[in-house]
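Every protein chain but one is kept in place in this view of the complex.
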Amino acid sequence: MMPVRLGPLLLAHPIINASGTMEILDLAEVLGPDVLSVPPVAAYVPKTITMDARTGNPAPRILETPGGMINAIGLEGEGLKGFVADRLPRLLALPCPLIISIGGFSLDEYVGLAAGLREALEAALGDGWTAKAGLELNISCPNVHSGCVSIGSNPAETELVVGAVRKIWPGLLIAKLTPNVTDITAIARAAEAAGADAVAAVNTYKGLVIDRKTLRPYLGNVTGGLSGPAIKPLALRAVYELYETVGIPIVGMGGVATARDVLEFMACGAAAVAVGSAAFRDPSVGASLAVDLWDELTARGTSVADVVGVAHRPV
Amino acid sequence: MMPVRLGPLLLAHPIINASGTMEILDLAEVLGPDVLSVPPVAAYVPKTITMDARTGNPAPRILETPGGMINAIGLEGEGLKGFVADRLPRLLALPCPLIISIGGFSLDEYVGLAAGLREALEAALGDGWTAKAGLELNISCPNVHSGCVSIGSNPAETELVVGAVRKIWPGLLIAKLTPNVTDITAIARAAEAAGADAVAAVNTYKGLVIDRKTLRPYLGNVTGGLSGPAIKPLALRAVYELYETVGIPIVGMGGVATARDVLEFMACGAAAVAVGSAAFRDPSVGASLAVDLWDELTARGTSVADVVGVAHRPV
Amino acid sequence: MAGGAPAVWPPVAGAGAGGAFAARCLGAVVENRSLGSLVWLTLEVPGWPGAVPGQFAMLQARDSGCFLGRPLSVSAQYGEVVSFMIAPIGEGTRELCALSVGEQVWVLGPLGNGFDLDLLTAGPGRTVLVGGGVGAAPFPLLLSALAARYQQTPPPADAPKPEVLVLLGFRDASQACGAGPLAGAAEELEAAGVSCPGEVATEDGSIGRPERVTETMWRQVRPGDRLAVCGPWPMIEGVAKVCACIPDVQVWYSLEAGMACGVGSCHGCVVTLADGSRARVCREGPVFSSAALFDRGCFDAPAGGAS
Partner (left out) sequence: MAGGAPAVWPPVAGAGAGGAFAARCLGAVVENRSLGSLVWLTLEVPGWPGAVPGQFAMLQARDSGCFLGRPLSVSAQYGEVVSFMIAPIGEGTRELCALSVGEQVWVLGPLGNGFDLDLLTAGPGRTVLVGGGVGAAPFPLLLSALAARYQQTPPPADAPKPEVLVLLGFRDASQACGAGPLAGAAEELEAAGVSCPGEVATEDGSIGRPERVTETMWRQVRPGDRLAVCGPWPMIEGVAKVCACIPDVQVWYSLEAGMACGVGSCHGCVVTLADGSRARVCREGPVFSSAALFDRGCFDAPAGGAS
């Protein structure tokens, strides 16, 4: 069975995690170190790293909704320096590639984050680092009030940011797209033109929930991002349209919970598929999906290569 | 209890139906004529009328999805002439106002539809017709391949169409918005500037489902529109943003199934609330919602007037 | 008429949830009997008005995880006690099949047009019921209705004994248990002086003849017969091809289609008719004549279909 190629990275199978939905180092402490030696995903994607440390949005930050959930975490995190010093070394010890998600509030921040990570990776791994670690540009987080999301809803700004990072980042470069736009393919074309190796789609759909007692917005951040099975038909459509538009690989995500969901994303055109919210109820779901996908493909007598994009071809 | 005013129409309560989700004349034949003498809604909205008769999209057209459903009906219908001759007289006999939804494939068609309806209404009711019947411009159907949806995702075109209809339509004029845009408030501002009396939000979210056997698109139309509880957080956010943007009333909809949902839409800013897909499983849900809303408001010691927009005010 | 808003709100004061017009009602499970791979689910449905054979109801378990109801043919009814024969193929039907006695189900119905008994029994030919899989579901009710009809208006003594022939095709023996509930109704027919032979075929040959029901038809159907056919679309097509070759048969097909509302509101359940127009399976159907469905009244070109 062919592994999946994303730029210079080779993935053992098509299942990765969605950024912000799996803290693998915490999992190792809570559930045991097996998760580090046999990760449930073919590449590990940490939560989006920002330049400075951020405390994120005020509570409450999450609520279950029909068929899914809404969140407004607000890119909480230790910032670039903390990540490089504290978590990066341990994550580089994983037996799988690393796709590091970064989010900036300006073009300079994106470039600074990429430069900082490149430096750290070169120091740790030498020249071969591009076979181990890639970059995902989160230009699509709906839960911060300035910066990345406005970039991701504008083709020109997308092209600028992706192009600037491309200049200094020789490794895998993915642009993660927001679906909260009139035409996601225009953003993807801009990312492709600027040299992205792949696009990831989708980030969450902007929504709002009301507190049943006060009738005021429930989330501390007022709005949040919808994820989970509820959005799967929307995400599939985005991937389907992207496959007809760009030539670079697509990392599909949005509501994946079963191997059939994975197949559906691949049929629409995803070369790799990320599982996000479903890993909250089952942190090992990535491993189950990989195994079940293998079984499904075998049962159908087909392969990853044949399934990707099949929905676009006549029966 | 104050009735709800939408332009020149007075509604006994805030609950109406969403266009395309209730064939009240069929209901009368299937479930008995009570539905015509005591309609479950405060105003009846027929399925979008087009200029010419349309057979709509090929089957299959609907599928249940997690927390909702997807449809690609494709504006099937008898066309303006058939509607005016066949159904309009019977619908005018309902003891509640009528909000007639129209969908055109060009500016001329919108104007032609409005003119034709005005003529028919004047002939049937004389001068007083504007107290009985209003117009909803469907500039947002995701399931037809040209025409109305592109208008609704472009502020300039929206202004043009709404303005042209406004010139010849003295009655209630609602612009029904698509949520499949980067900024729904820009479209709403255009509609308001062009003289719309109200906006309706939202139409369905564009999605796609995959046939589990063939791995090809399931719907005959390839893509379809997502509706039902799954989209409620997305629709609430749209209504919330619209309330901060436009001064005209908002008709809120998207996933309404319970009186609490109705309250949530009103809290976000909806003056009236439409129930759509939930009426498929229970055609009388409108009546239950009205009664339950009354009970809820009474229990909370509040009123329609106080609840509308309350989510925007401090506790 | 002017103005038009009723003056009171809530529209029906003090009527409680549902108001004057409550479309659905809650039925309670009185029996859940396994029939091989199918389930015979019997509900007590307050106010059930009685269904014409071939009519269906939209069912949804009260605490369902599904959003919409599911269309299911009425298989039997005795007053307000109504039975359904259900194949657990997806979430909605699995929920229903898992219900225990006493649990509740939302019921909307009866819906659709049903079979026309006059047409099915007119003329000298036999009435032939052709069912594929759980497509046999409406037949117990249809046979009972035919029995009642012959009992009320017995055939003239000098006429040849009328015959209702039942041809059923199943995947395997476990699905063929669905034939069980027809036995009682067949006896009613015999008691009414009507002969009611039947034949069962299974695809895997585990019970009955190892063939498809269309093959049984080649042997059994005769010119002049009137057919009531119920099953999935591929079977409908197969039956139509057979019927195209037998002169002077008249056929009524009960179609399946994905449904959201069952009452004509959503336009989701359409089938393309022979004349190119579209009909709602839930309103104009589920029973359509071969003339309506197929060019020249029989299948020779892919006119459309509900799936």
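The letters A, B and C name the chains in turn, as written, and every chain counts its residues from 1.
We adopt the following convention: a residue touches a chain if its C-beta (ideal position, glycine included) is under 8 Å from a C-beta of that chain, and two chains touch if they have at least 3 such contacts.
This is a predicted model, so every value here is computed, not measured.
A.B. asks: For the chain that's not shown, point to the residue among A:D34, A:E122 or A:E244 touching it.
C.D. replies: Checking each option in A:D34, A:E122 or A:E244, the one touching the absent chain turns out to be A:D34.
A.B. asks: Who touches the missing chain here, A:S106, A:S150, A:T245 or A:S288?
C.D. replies: Missing-chain contact among the listed residues: A:S288.
A.B. asks: What residues on chain A make contact with the chain left out of this view?
C.D. replies: 1, 3, 9-13, 20-23, 26-27, 30-31, 34-35, 38-40, 42, 47, 55-56, 58-64, 67-69, 71, 73, 76, 92-97, 125, 128, 131-132, 228-229, 277, 279-284, 287-288, 290-294
Operating definition for what follows: only the chains that are shown with their structure count from here on.
A.B. asks: Treat touching chains as neighbours and tell me the shortest step distance from chain A to chain B.
C.D. replies: Steps on the shortest route: 1.
A.B. asks: Name the most central chain, where centre means the mean of Cα atoms.
C.D. replies: Smallest centre-to-centre distance to the global C-alpha mean: chain B.
A.B. asks: Counting only residues that touch at least 2 other chains, which ones in chain C make the list?
C.D. replies: Counting only residues that touch two or more other chains, chain C contributes none.
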